[in-house]
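Selected chains from the complex are presented in situ; the others are not included.
Labels A and B are assigned to the chains in the order they are written; within every chain, residues are numbered from 1.
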Amino acid sequence: MNPVKVMFLNPVSTGNYDQFFADMLKAHRYPNTEIHVTSLNPSIGKITNLEYRTYEAIVTADIVRAAYQASQEGFDAMVIGCFYDTALHDAREISGEMVVVAPCQASVQLALTLANTFSVIVGQRKWVHQMQSTVYEYGYGEKLMSFRDVNMNVVEFQQDHECTRSKLIEAGRKAVTEDYAESLILGCTLETGFYKELEAELGVPVIDPSLAVFKAAEHAALLKQGFGWKPSRKWGSGEPPAKELVEFGLFAKPYEFGNRVIVPGG
Amino acid sequence: MNPVKVMFLNPVSTGNYDQFFADMLKAHRYPNTEIHVTSLNPSIGKITNLEYRTYEAIVTADIVRAAYQASQEGFDAMVIGCFYDTALHDAREISGEMVVVAPCQASVQLALTLANTFSVIVGQRKWVHQMQSTVYEYGYGEKLMSFRDVNMNVVEFQQDHECTRSKLIEAGRKAVTEDYAESLILGCTLETGFYKELEAELGVPVIDPSLAVFKAAEHAALLKQGFGWKPSRKWGSGEPPAKELVEFGLFAKPYEFGNRVIVPGG
């Protein structure tokens, strides 16, 4: 098994959850995978969540800068750790030979190898329109049975676990029994840690997006190492000319992550 | 006719074309419209075009900041002056009572009151995938006959007008005769100034996106003034909580545009 390097970017500018994710991913990585869990430079403001498009807009440039930096550091794959798949296409354009993945795309791809249909359990109704547009853009509209929300915001998910669990199960049950979903996807990287209990309770596959996307990143990294499958740079995937990047003064200095937790390869 | 205020944002960080647009729009505004042509703060780099997603990502935060600022200054409507409709949904979320419009959406809406179908004439093949995705997302996929490119980049359009004209006519002719387009849309705000000659040559309506979107902004501004039609703030259109904006430190200071050309109301 080749050693590969995966960056898991929490696209917020507080590193509150970086160690939490590092511990979790360490427990689930392949032995040789080096993992860097990073978050963004706080110069953009103190962004703790991306529930609004406004916040996504604020962090977009830094996601792209992070992607460029990670590719320069030789990472094989990078995760953008938000279920909006924020700036995914942008980061893919500038990522050089590094593959970029994101939780919504990765989770749906996985769910559809296990079931014909899925529902997504989100925090707020606010999120639905954008996530639904993303699911449609990926082509999965006919497989999407419903969104169900638990009326919680991002930071609440990891506060009172009993409460979160109970609400996720309630929403998941409605998705299965009323919307006829054959599988469930938890629609926020911070809804992590509950999938097993939901599966036990509801009897359908429940995808944890943080784990699903991390494993998808490892998989992509291994395919890159093993087969040379790297991002296309043709037509719509074409990257900016190096000369213009210099003229524009972009990427002149290394991007300084706000925080970085390193899990060395085994 | 009510006096309205419209901002036309060139979402780049060089003000090279601000006066050019100000003069052009002044010639076409309704008498009482106050126009501010603005561009972005050069602290983000010296961005002269948005041909790549990377560049869009770099300017996205500033477009949102500009939208917030314009809404604070009491503008009725704002144009995001790039045919990618960069950050349109993001800016709409944070624009308060100000309407935000963009050239792709405005141009297609106009074309479809004049014809059943359209083609878009772009600079580079690179642009096509993203613009096509946008057209599809808006719902106009079945009306889109083709993209045709002239193999020019953004800054070349206004350099050798004879060359640009000739290439646009050639591409437009193919769109009409080979792809059966009933109308044409010029797919870059800097393809401005050529539509009349194309119409004369090709015999179909040709939409100039800069003019179309500016008039759409004026129209939206007048509807807002006359009827109170302002952006929804419900569900997916919900705006960030004021408290959180303060906590995150966003919009604490007024956005400083890189450049601003003011055309006072008549």
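Note that a residue touches a chain if its C-beta (ideal position, glycine included) is under 8 Å from a C-beta of that chain, and two chains touch if they have at least 3 such contacts.
Nothing here was measured: the structure is a model prediction, and the numbers come from that model.
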item: Complete-assembly copy number [criterion: all chains share one sequence; 2 shown]; value: 6
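Convention: only the chains that are shown with their structure count from here on.
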item: Chain centre separation in whole Å, for subunit B relative to subunit A (CA means); value: 31
item: Contact footprint of subunit B on subunit A as seen in their complex; value: 44-48, 51-61, 63-64, 87, 89-91, 93-94, 125-126, 128-130, 133, 137, 235-240, 247-250
